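Note that one protein chain is taken out, while the other chains of the complex remain in position.
Let's look at subunit A:
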């Protein structure tokens, strides 16, 4: 798939300072089983590129939906759409999945069971998307 519409990158002066905590990024890097020694330089670089990624993902999702219009609201579905559209974000398909309505899920279940039973469920059209929200982690 094509890359998201090219957005003039906001020029930030290069800096050795980081916003994200290095210790937390080190913990995340260590959770990759085969990671060996992590030098300070590599830790710095990984922290910086994670920050870049946050900006990139948020910017791409907003731009895809609203262009550069100010004052709009970035929502979950904008993220899942941009994840689905971009090849280099494929690794996030299970992290930011597209939501489905409860009744669609029930329909899928029914189709899977179609070989067996033929029960007639009551399908109320539930508009509350929160119910089909993917499992979220709680913060410390």
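Methods note: a residue touches a chain if its C-beta (ideal position, glycine included) is under 8 Å from a C-beta of that chain, and two chains touch if they have at least 3 such contacts; residues count from 1.
The rule is short, and it goes like this: contacts and distances are computed from a predicted model.
You can't see one chain of this complex, but its UniProt record names it "DNA polymerase epsilon subunit 3", from the set "Translin-associated protein X", "Transmembrane protein 107", "DNA polymerase epsilon subunit 3" or "Probable electron transfer flavoprotein subunit alpha".
By the touch criterion stated above, the residues of subunit A touching the omitted chain are 9-10, 12, 14-16, 19-21, 24-25, 27-42, 44-46, 48-59, 61-62, 66, 68-76, 78-80, 83, 87-88, 91-92, 95-96, 133, 136-140.
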